[in-house]
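Excluded from the complex is one protein chain; the other protein chains are retained at their positions.
Then we have subunit A:
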């Protein structure tokens, strides 16, 4: 262990950083697209069905295949990896946003409108806060997926902790494999934990005396 850290310590930090960088960017783009799209789709029931099935289909493409498919378009390196992971992150967020928004008590939306809120006010002040726990669950799920899958990104030259694992596989060096796997797991668990904290912060309070 100490041996491994002595040998690969600085490399480990760089690779971990790459992993974080790739996943975070992919997830960020995923949120940026999927949340608004999910909200918009609740206004267009029919289109929603098609969009949902298309994104479900994308989800079924094997991750390695998707990564490889990116090469002809974006070449190799970080960009194709980020694009592929971004596509993967879409569905859980999109689906949860859509479901979360649809699940908001229709009575509340009716009240919001009847009291004189504009559509935007109703969405931002009532519907999104109410749907927040479900949306966040989707984001957390996506985050964990993206972090673990970004390991595969090393296959198309994006770097990251996958480099350790693939090297380990090639050289049949178990300590390299383990040295790459453990940080990925820690990263995934830590991210989920932090997002959990964040979720508490953005989920609206409905009981007094609850501290944020």
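By our rule, a residue touches a chain if its C-beta (ideal position, glycine included) is under 8 Å from a C-beta of that chain, and two chains touch if they have at least 3 such contacts; residues count from 1.
Criterion: contacts and distances are computed from a predicted model.
Colleague: Name the absent chain by its UniProt protein name; which of "3-(3-hydroxy-phenyl)propionate hydroxylase", "Succinate dehydrogenase", "Quaternary amine transport ATP-binding protein" or "Cysteine desulfuration protein SufE" is it?
Modeller: In UniProt, the chain excluded from the picture bears the name "Quaternary amine transport ATP-binding protein".
Colleague: Which listed residue, A:5, A:32, A:58 or A:111, touches the chain dropped from view?
Modeller: In the full complex, the listed residue that touches the missing chain is A:111.
Colleague: Taking the full complex into account, find the residue in A:66, A:81 or A:126 that is in contact with the omitted chain.
Modeller: The single option touching the absent chain is A:126.
Colleague: Tell me which stretches of subunit A touch the chain missing from the display.
Modeller: 107-108, 110-118, 121, 126, 129-130, 204-208
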